[in-house]
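After this line comes subunit A, so read on.
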Amino acid sequence: MKISRRDLFKFVGGSAVGAFLTPIPWKLIDDAAIWSQNWSWIPRPLHGEIRTKFTTCTLCPAGCGARVRCVGDQPVMLTGVTRHPVSRGTLCPAGLGGHHLPYHPGRALQPLQRVQKNGKIEFAPVSREAVEAALAAAISRLKPGTPNESIVILDQQPGRTISRVYRRFLESVPNGVYVTTSALGGDTLCVLQEMMEKPYGPVGYDLENTRMILSFGAPLLDGWGTPGRMMEIIKAQGSKDPDYRLKIIQVETRQSRTASFADEWVAINPGTEAAFALGLAHVLIHENLYDQDLIRRKAIDFRKKDGRAYLNLVEQFTPEYAAGISGIAPDRIIATARTLAQNAPAIVIGGGDPGGGPLGKEEETAIAGLNLLLGGIGRPGGIVARREVPDIMSTSHHPTVPEMEIRDVPDHSIRILILDAAESGNALPWALLERKLVPQGALVVSLSSYLTGLTKHAGYIIPAPTYLESIQDVPAPIDATTASFSLSSALLTAPAGVTEPFEWVKRLASVAGVPFVEEAQGSTYEAQLKNRVETIYRAKRGTVFSSGDGKTVPIAEISSADQLWKLLSEGGCWIDSKAETKPMPNFSLLGKTKDNFERLQVAGQGRLSREPGLVAAFGFILMPFGWRGATGNGQISPLMTKLFQESGLRKLSGQTAVNPETGRAFGLTDGGQAWIETEKGAMKVEVRFDAAVMPRVIEAAVGPSVEAFSTAETQGTQNILDLCHLDDDCAWRVTRARVTT
Partner candidate 1 sequence: MVVKNRGRLIFLAGVLVMLVVGWFGFPRMLYQKTNQPIQFSHRVHTGDKAGLTCEDCHSFQADGRFNGIPSISKCGGCHVGLLGNSPDEKVLVEKYVATNTEIPWLVYSRQPENAYFSHVQHVRLAKIQCERCHGPHGAGDTLRPYESDRLTSYSRDIWGHSLSRIHSEVWDGKKMDNCASCHEQRGVSNSCLLCHK
Partner candidate 2 sequence: MFPGVYGFTWEPGNLIFLGIFYSVVAIILGTMGIVLVRSLKDFQSQKADQIRWKLDFEDLPEGNRTCRHELTGEFRHRTCERGFDCRECPDHAKLVASKIRTIHPGYETGDEEGCILGFDMPLERQYHRGHTWVMTEPDGTTTVGLDDFGSRLIGEPDEVRLPAAGTSLHLNGTAWHFKKNGSDLRILSPVDGEVIQTGGKKAGWYLKLKPLGKKMDTRHLLRGAEIRPWLAREMERLEFSLAADGVGMSLADGGALVEDLSKEYPSLDWDAVWGQMFLEP
């Protein structure tokens, strides 16, 4: 039988008809749809036993408690710990995404060396031994007793056990200097302590009992201090009698989150905080609104003695005079001063913006002076003393190398710089560190988890474990009124190739042959921490909060140091008992430094006063701003794209804001591109019009770039901080700029 083409057609036709009577087409249509619902490349969550663990966040020095929801051992969600004595149940957005950090694409997972390849900077793998050898050699070349040839460890979270280890190490090497960054929010407190004739010990802000805060640019509601603390105060506002509610006045050029939330926003000319503070002091003194008793008894430079006393300085800053500089109406200055006096106890806080940089020492002196005038030291609702965390090896027992702020380090003096991985969360321009390095041949080593930020400038990188991968201790936050201590536990195993800084310092010491052989050698970091916990236990002070049940018990009820260790390593928190009120020593309202009268006088004219003509020539004042946590050199969760890239809630690097009228006058367009040009260089930015921006000011974000979330780039190739003018005192708040399209 011959099969013709026609037969074939018939057969195929029959099959086609038949197919509809089989499940083939129907099942395939359904399966195709189901396939699209279960694409293999869509990740599936892990499934397993749900466990709750607790730990302490170490992403900034705030030390918030974190409840960790785990699938098996894998953390999948972080939330605040209700009733946690430090963080009050709160986690900031950066902390909420902390469990993503181990998987950040920008991680460094092996020792790296900065090399130049075809004119481009790259990081090539290197052995850990090679790094140690290079450092040991450099250490051996340091000549003892030459202060302009130092080895520095930069620690942005001082007070930890590892901080102590660093200081021990630096003590053992020639010219060792232990350096911290200026702690935003803590600056006023530091300056205040310097103004005391005798050491007063650590202090904190008694925010819970204060009735008013006058803040000079401190981001009170945007990640300042321990974020949860301020938030708790806001939370409680509603239930309070309106007369006793906390009143916040924000003195800031920018309408920051705090400024828009505050009861009053005092929009001040850039860099003129000192004038405003001295103007307030003038009103307080002239209207006799200050604590006359205290000042009479304790102030050593209040009387007009040699014409360089505080009163002489303040005399000059009449409301009208201060108004001329700060741009705030005389009436407003007077009213603010009166409000301050009426709402006692009040606190005046300095600090500044985490991206905009710290206020200068002079501004902080003027601000601290206000606190003293108001008599707000050592009394509830003011600035109160706290005790140190018990430590057998505290500085009083074992003198070690001094702690120094980076701005106090002489220029061109650092030969070897070791960057610790821990972050303050605030901006730190590389230019500032660079200025401190010897001009040639400085060696920079970074103990960092990520190949980003300052680390990108390091010659060597030793990868450190990141959050949740190692056990760490968390000391009291800078603003706290009582000391506290908690632990962050290693919920995850750190990847191979990562080295705990403690271990690394030990190895380095042994390679370099430095006599760093005390109890640390041969010990583990965990043992060191246990040792510290034991010290706390033995001091028998304070209470312990247990995260598991949310209960707080006196330390006396804890059966042993081991049990305290167990509670702390399960996210517990030790809280010191309140310190007794200490008698205040005499103080100088101008501070200790000899030439402070002149310096304050100059500072009172405003930071841009020195070359007034230039302002007009440049046209704009560039003010960087940032958000603590995202302006630092560490990493934030890739999910932060929600706040930056995907909503515009926070500005990305390269985004700026100008006043619409100024913008139009300079030919800029909303949403358009423009060049910012300063003495340091130029950068292309995106301009947004915002009626809240002061005319002639361009606000530029110090934030992550779009790439920062998916690659090793944190802040793009260019950072607005590179354009900022660094003052002699290492402030970078205001810079003259030209803005062109």
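How were these candidates chosen? In short, all candidates are chains of the complex that A comes from, given by their letters.
Rule of thumb we're sticking to: contacts are C-beta pairs under 8 Å (C-beta built on N, C-alpha and C of every residue); 3 or more make two chains touch, one makes a residue touch a chain; residues count from 1.
Please read these numbers as outputs of a predicted model, since none were measured by experiment.
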| item | value |
| --- | --- |
| From 1 or 2, the one in contact with subunit A within this complex | 1 |
| In the complex, subunit A residues that touch candidate 1 | 1, 6-7, 10-19, 21-24, 27-28, 31-32, 34-35, 37-38, 40, 44-45, 49-50 |
